[in-house]
Each structure stands twice: as structure tokens, then as C-alpha cells.
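Following this message is one structure expressed as C-alpha cells.
With one protein chain withheld, the remaining protein chains of the complex are depicted in position.
Chain lettering (A and B) follows the sequence in which the chains are written, and residue indices restart at 1 in each chain.
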């Protein structure tokens, strides 16, 4: 679809969250269709996880985003979908790859939302494809367990913070979950959550560096618990790390199912977003260094540095391989 | 209401689809109100058909669109509504007629959506008004049957197409039907469908001529089958004909009610949109000729030429009549 002014920031760059939302919608459609392709109980595919994804080039207002999706692996209870986004300038005809994302979905019964159904198997062109898919499946399963454990953190507000400290840029947003945010089962679309997360992360990044910023990448996101229609969700973000030209922001989503039930607030999702700052000509700008004060902030900075160096090393290895 | 940036293209011209959506909402309100004006079963008026409509002048961001609607004819089971749109520049006070559209609605029971109710008759000021209305009613009934028959076509994707061929500009868009897209009966508003159709047609037109384009007219649209909430709809468009200064695009809407039911994908709507290309000063520009390759494409081009010449002849006849 054509990118509209509301999809973009004041500089005309489309929000990463808008792209993530389109990706998720395409994934939900293809996996729901697949899981209903055999006779049996009707179901809706719910997003369980998005693998790390890079935003390779910014999309602008007026361009057309082409989204294509393909099922690449099925386990007994989950579907792996590969989604590619191309942006196309329909005036010049120029096309660019914007995103390649991998998403995992789980089919939930339309009658009983707590029941996970079985996924019809797909045919693989080659045996290796199935083996590689299985490897990816095992890896993501492990990672999901790990993030579930470290998921207890809470962001406390800081009064009168200094510029460039963690407390200065941290932000939170509340959103009342409306009908358009939800699937047929009455639970929030994963894409809606990701769009709000990107919005908070973008505000944190802009508060820190006070320039035009764009999403560069999103680390793997795990959706631990569903969020029901009518809930209030609080999305909080804080900066964890800065390199010379990038900022890492940790985002938490907490849900308050407060109208219907006496249930407690719970952590639904958490993830790391990486942003870069761009000049008016679209060149990356240096970023002010994050000032860490407490022990926790210093520890998180070091962990962020670890993720940054690991990603950098991986990318260099890929480029060397590609160059051979 | 005031036209917003999201209602318009990058050149600031409001999308024809936004106007069509406002027209349909006004028509749905007036006809639902009329059909419930007598004691009896409650109903919601569903759009059955929109007559050919011309976009007489483009509307811009910041202008106010005034929509007025009037019931002009009732048959036993249908209502004809005439909707006029005026755009008003509230800074200068200038007003222009933008559209005159004729829509046909059918009242469906709120309890049983497959039951068509009876329409309370209206009073005509003069006997001729009733006779003319009846003539229009018979004509549209015939035309609806005809389009139903030729409705089986499918758009296949073409790999590496040449510029200005049919395959080069053809486009499709997938949309998951959400709650705000639907009436009280849980079916998609006709206006929502038309807005999406205009969006696809606009992408086809822009891909072909790579300039700023605006909707010039929409041929009669027939709504054969309802589309249910939760369906996935695929809207596809392909160019069928070009004159020196206009492009005709055929648009299909296919619905996949894939979650609930074992039902097959079906063709819900089809229509022809005509676009013109505008220079920065708002003057019509010449359009590159459509290159037809297959027999089918050549046949459709000739048919499009037929429609174009017929419309042109009709307009000249009207102008001569007006000049007398």
C-alpha cells in the first residue's frame, strides 16, 4: 500500500513500527490460511516471536510498500513465516529491499482460545530445508525460555534528570486496546503491539539526541502472553546503550486487564530496538553518549555493548563470506 | 469534514476513494433511516450498486467537503439515493461541485441478513419523477445481470514485464477486514471497499505513467456478494485501455472467508476506474500508450475504447442539449 503522511515522522521517513505492523499482518494472514487448509477445528494464528530484523533502507511518504510472505517451516504446533518488504518509488520505478523478517505463529482454536491446534505439515523441496528449519525452531525455543526468565524488570521514573542520562529520555505510553487492534479472537495483533513499541522507542531516541531518528533494527521479540480487548497497556522504554552512531532502547509492554477481571498487571512483551540519527541529507550523525549513573545502568550498558559487538562481528563475517 | 493529509496524495489532491467513502456513508444513513421509518422489522441498508460517477474537480487538503443526500426513487426492495458533494475553501469561500453520485441500496433484516425487507414508498412531486425513476431502476437491473456474467476473470502475475505493458503496472493489495470496516450486520461497508479499489487503481495508474494522477470517473459498480468481518480481501487492478489523456483500470475484489467456513474464495465486486495525469499546475498531461500483448489484452483494449467513445459521445450530446 501507499505510505501516507501519518505513517511517517516529520522528515518523511516511514516509522519502523508501520513496517512491522504490515509484516505481521501478512504473516498472520498466510499462517492462518495454512492452518485452516485442512478439515478440522477453525483457528487463528497468533504471533509468538519475531526474529531479529534489520531495516535496510528508509521508506518515504508516497512510496509503495510491497509485502510478500512464504511459509518456510512447520513444527507440530508452530509455523515459521518469511516476510520480505520492498519499497517502490512508483514515479521513478526504483525498488529497494527494506526488510526481511522471520516470524513464528501458533494456531489457537477459534472456540477455545487456550487450545493450541496441530499445524498441517508443508512439503520441502529439499531435505536440507527441513533440517535447517528444525535447527532454527530449536534455537528460537531456547531463546524464548531465556527472555522469559530475565523479564521481571520495571522502569522507575526519575525526577529532574540531567540531559543524556537514562532517566532523561525514558518514556512511557498507555493505550486502551480497541476493537481494531484485535484479531477475531479478541486479542491484540502482534503488529499493533510492535508499532506502539517502536513509537515509544522512537520518542526515547529523539529525546536523547534531539534530531531526526529512524529504526535501524529490532532484536528478536517474544510474545509471552496474550493481551485482551479492553485492557490498558503500558509501553515503557529506556536507553540501555549508545555506540558512536547508534542507540539501543529496551522496551517493555505491561498489560492491565482491569475492566473485566481482578487479574494483576503482567509483562506481555519485551524487546531491544536500535535507532540511528540522520542529518537532513539522510547521513548518519554521531550520537551523544549515554551517561550511566547506577550499577544497574552500567551493567545494562555493558550487556548492550556485548549485543552490539556480536551483531557487528556477525555482519562482518557475512560480508566476508559474500565477498568470497 | 475537513480534508486531512492522510486523505490525499503527495500532490495534495484528495483521493477519489475518500470521496466515494463519504458518499456511501451519507447514502447508507439516509436509506437506513428511510427503510426503518415505518413500524416493522428493523433493517440496515446495504449498498447494491453505484452508478457511473465523474469527479468534476479535485479537492485539496484543508478544504471542507459538504455532502448532501436525497432519496429519488423507491422500488419494492430497493432505494435510489442521489448524493452531491461540494468542496468549499473556507479561506476564500469558493465552492465547487465535486461529485454527483447515484447509489442503490437494499434493506436487509437485522435479525436475518439473508432476508430482504420491503421499502416504504416515497411521495413524488410529479408523476414523471416516478416514471423516470422506474426507467432507471429497470436499466440498472439489466446491467447488474450482465456484469455478473463476465465476472470470472483472474489476474495472473507477470515476471519481468516491459514498461507500459499490462503486466508492468498491474497491482494487488490484501486487506484483513476489521470491525471498523463493517456495518451493524458485520459486513463490509461498500464505501470501505470502494476506497481500497481506488487505492489499487491509483497505484496501477501511477506505475504506468509515473506522474501525479487523479481519479476522473468510476464506472457503475455492482456489489454482487457481501463480505464478512474477518475475511481477507484481495483487490487487484490492471490497465485495460489508454486514450491520449486518460487511463482505464479494471479492479476486482475477491473475498476469502477463510477462518470461519470452508467456503471458497469468491468475486465480490468489480469495476472500471478512469484516471488522468496532472502536471504540477494541475493541467492534464499526455499518457503513454498501453502496450497490449496477448489476445485477451487486445480484446479488453477494444472494449475499453468502446466505453471511452460511448462516454465521450454521451457527454457531447449533453453539452449540445445544454447549449440549446
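Here is the rule we go by: contacts are C-beta pairs under 8 Å (C-beta built on N, C-alpha and C of every residue); 3 or more make two chains touch, one makes a residue touch a chain.
Model, not experiment: these values are computed from the prediction.
Novice: Of the residues A:21, A:189 or A:229, I need the one that contacts the missing chain.
Specialist: Counting the whole complex, the residue in contact with the absent chain is A:229.
Novice: For the chain left out of this view, which of A:171, A:193 or A:215 touches it?
Specialist: From the options A:171, A:193 or A:215, the contact with the absent chain belongs to A:171.
Novice: Which residue from B:42, B:97 or B:309 sits in contact with the chain not drawn here?
Specialist: Checking each option in B:42, B:97 or B:309, the one touching the absent chain turns out to be B:42.
Novice: In the full complex, which of B:5, B:120 or B:288 touches the chain missing from this view?
Specialist: Result: among the candidates, B:5 touches the missing chain.
Novice: Need a quick check: the contact residues on subunit B for the chain that isn't drawn.
Specialist: 1-2, 4-6, 25, 28-29, 32-33, 36-37, 42-44, 61-62, 64, 88, 90-93, 110, 179-180, 184
Novice: Please identify, in ascending order, the residues of subunit A that touch the omitted chain?
Specialist: Residue positions of subunit A that touch the missing chain: 5-6, 9-10, 156-157, 159, 171-176, 178-180, 199-200, 202-203, 206-207, 210-212, 229-230, 232, 256, 258-259, 262.
Operating definition for what follows: only the chains that are shown with their structure count from here on.
Novice: Distance-wise, how many Å sit between the C-alpha centres of subunit A and subunit B, to the nearest whole number?
Specialist: Roughly 37 Å, centre to centre.
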